[in-house]
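Omission of a single protein chain aside, the complex is shown with its protein chains in their original locations.
Let's look at subunit A:
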Amino acid sequence: MRIRRSEQFLGHLLLVVGALLALLPFLSIVLLALTPPGERTGGGGLPSSLTLENFATAWTRGGFGQALWSSLVVAVAVVLGASLVSVLAGYAFSTMRFPGRFVLLGILLVGLVMPYEGIIVPLYYLLEGMGLLNTYWALILPQIATSVSLGVLWMRTAYANVPRSLGEAASIDGAGRWATLWRVYVPVSAPAIATLGTLLFLYTWNEFLMALVLVPQNPDVQTAPLALSFFAGSTRNFDPSVTAAAAVIVALPILVVYAIFQRRFITGVVAGAVKE
C-alpha cells in the first residue's frame, strides 16, 4: 500500500474533529449541569467547582424517576409485543405458501415509509373512543403497530438465512410447524431478534410526538422525553443548569445501554435502514 503519510494523517484528523463536534453539544450541557446554580461560565472556561445539586433539584422537581420508569415499561412492552408478532408473521412469510402473500407484504411495506404525523389525529380519537388516552396502552398499542412493518420484514430475512435442512430435519423428527418455529427457527435467529429488539427499544424510548399527543394529561405515564420537554418548557425552571441536568438524566440510560451494545445498535440501524 503506497499511501502517503499526509493522507493517513488527514483522515485521522478529520475523524477526531468529527468526533469532537459530535460530542461537544452534549458535553457542554453535562458541564452546565455540573456548574453550581447561579454561576455563569458562559460556556467558556470551567466552573469554579462542580456540584450535583442541579441533578437533585431536577430529579425531585421534574419527577424523572417516574418518567424513566414509564419509558422503560412502554419500551419493554413494545419490544416484547412487536418482536413476538413479528416472529410469528415473519415465519409465515418466510416458510409458507398462501394466497395473498405478496399483497399482504406490499401492505406492510407502506408502513415503512408512513409518517406518524399522517395518522396521529385519527389515532387520538381512536384511543379516546377506546378509553385508553393517558394510559400506557395509548403508547404501547400504536407503537407495536408502527413497528410491525420493520419487524416482520426483518424476521423474514432472518429466517431466510436458516438452512432449510434444519427445518426439514425437525419435521422428520415429528415436530409440527409450531414446534419447528420455537425449536429451530427462533433459536437460530436469536441474534437477529436481539438486534431487532435493540432497534425497537431505541426508537420507542425516544418517541416524542406520540407521547405528546396521546398521554398529555397523566404525569404517571408520561415518558422521559415528554417529561423533559414539559420541564424545560415550564417557566418555573429559569435556571438553565437545572434544565441541563434534567436532559442529562434523561439521556444517561440510553447512553449506558448504547455504550454496552453499540455494535448491535449500529448494525441494527444499518441493516434496518438497508431493508427499507
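Definition applied: a contact is a pair of C-beta atoms (placed from the backbone, for glycine too) under 8 Å apart; a residue touches a chain by one contact, two chains touch by 3 or more; residues count from 1.
What we mean here is this: contacts and distances are computed from a predicted model.
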item: Protein name (UniProt record) of the chain left out of view, among "histidine kinase", "assimilatory sulfite reductase (ferredoxin)", "Sugar ABC transporter permease" or "NADH-quinone oxidoreductase subunit K"; value: "Sugar ABC transporter permease"
item: Which residue of A:L80, A:L166, A:V186 or A:V213 touches the chain not shown here; value: A:V213
item: Of A:L88, A:A160 or A:A190, the one touching the omitted chain in the full complex; value: A:L88
item: For subunit A, residues in touch with the removed chain; value: 1-3, 7-8, 10-12, 14-15, 18-19, 21-26, 28-29, 32, 40, 42-44, 81, 84-86, 88-89, 91-93, 96-99, 104, 107-108, 111, 113-126, 141-142, 144-146, 148-149, 151-152, 168, 171-174, 177, 202, 205-206, 208-209, 212-213, 224-226, 228-229, 232-233, 240, 243-244, 246-247, 250-251, 254-255, 258, 262-263, 265-266, 269-270, 273-274, 276
